[in-house]
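We show some of the complex, not the whole, and keep each chain where it was.
Here the chain labels run A, B, C and D in written order, and each chain numbers its own residues starting at 1.
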């Protein structure tokens, strides 16, 4: 079972960006820990600041992965195109967020992507990814 | 570590209510399965259709539990009083929903309770509760 | 054929409350008149100011009555939980209102409960209940 | 006691129009059944797709009928002019709708005409007309 984690814009600088909101750990630093928790799974990681590249990757994932854990970051709130891509593919996509987006600015309260995902997990810091991978395993196994 | 699961209005008739949305299994039927998955935890369950009773229970939980998994159901969208209670207590509360509330009627898109919870999980059917308990264990252990 | 009439908050003080809007007759005073008009039916009556108690009663009615005439009063405009309960049960529910809610304050124009009822009747004073019972009989007989 | 039933636009093709919403029976087919139920009343019927003609008829009814059962159909949601006509005349007007307009498109949720009617009845299919006539008889007799 192969799972792809996709991170959207500005998540490449996690750890240095707004540390009071996002914490001081980079995702690259967290990834080995995450992989160790799920040694029975193949977990791959992709990050891009480019909306179009994320869409291309989602199309590509449809053929090569069992499911996607997607943190679309800022594009969560503005990208109908990514939301359409999530809907267009047939593998399950789980939406995750590091912070609780409902505790932040109004424009972050609305997710265009949620309605097309099988489920959403937010607010648990980097553990949101762990719960996201877990949720895909549960869904796949049941 | 003691965890309390609180279910809000109409979740006592889960299994017979709108089965295309909520599935055919009652929560009482699922509870033993859930407990079996977390044998190291003490999990208790409470359901009420009464807003005031849920508030009383949250106040009470503050002294007697390590955390709460809360599915406030319809009160998610209308109860400032329950949201205030979640904020007023000091143990962590995780919000869960069986369905993906963003795929349903407009009035279900807004959660008054989310901003006061440590995190939210929705859309995974009854597995949302499993992920909710899991998230509390992760938060408590880290 | 057993029919349950449920009255929501503040309808227990009908007759003394805002008499220019609701009239001077209490519902308890009207009930015998109503029963006399439908001697072939068994009509029972329940009133509560408590949202949760109304939900409990609706769940209960599903097993014990042929239909419900519901005047949810103020909860008409605020209770997603009662609306969910109406949707969750399988017997027909008819919504009634004493006054024409569209002639009153803006916040009374919107009924959360209407979409889940088989039909709505409003504005005929206490006769709205008579028409409500009548409508249940027609629906059941046809 | 003479009662006039007025049907608005597209109700002349009832029975062939969107049968899943409005049913397969034409109003012309239902009218004799309705008259048989109220043999003590004189019931007349008028239908028009023309807003102005409905206003003319309402003015005319003021002198010649005891009351009106009005299904303004699409004009319910757009015609201030018909609403004004209902308000301008002195005989009672009851609003009826075949479907539950609150279960349909947003633009059908608002009735401009309701505030000027003595009462509203909706969602009971063609039986809404029967209840409408019944309500006029009750109001007149009491």
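Assume contacts are C-beta pairs under 8 Å (C-beta built on N, C-alpha and C of every residue); 3 or more make two chains touch, one makes a residue touch a chain.
Being a predicted model, the structure only gives us computed values, none of them experimental.
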{"item": "Complete complex - number of sequence copies, 4 represented", "value": "12"}
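The definition used in the following text is that only the chains that are shown with their structure count from here on.
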{"item": "Given subunit B and subunit D, the chains that contact each of them", "value": "C"}
{"item": "Angular offset of subunit A relative to subunit C [C-alpha, multiple of 5 degrees]", "value": "120"}
{"item": "Reference subunit D; chain at largest CA-centroid distance", "value": "A"}
{"item": "Distance between the centres, which are taken as Cα means, of subunit C and subunit B, whole angstrom", "value": "31"}
{"item": "Distance from the mean Cα position of subunit D to that of subunit A, given in whole angstrom", "value": "54"}
{"item": "Separation of mean Cα positions, subunit B and subunit A [Å, integer]", "value": "23"}
{"item": "Numbers and ranges of subunit A residues touching at least 2 other chains", "value": "none"}
{"item": "Graph class of chain-chain contacts, one of line, ring, star, complete, other", "value": "line"}
{"item": "Every chain pair meeting the contact rule", "value": "A-B, B-C, C-D"}
{"item": "Of subunit C, residues touching subunit D in the complex", "value": "100, 102-103, 111, 114-115, 117-124, 127-128, 130-131, 134-135, 138-139, 142"}
{"item": "Sites on subunit C touched by subunit B in the complex", "value": "50-53, 55-56, 59, 78-81, 83-85, 87-88, 112"}
{"item": "Residues on subunit B engaged by subunit C in the complex (per definition of touch)", "value": "8-10, 12-13, 16-18, 48-53, 73-75, 77-78, 107-108"}
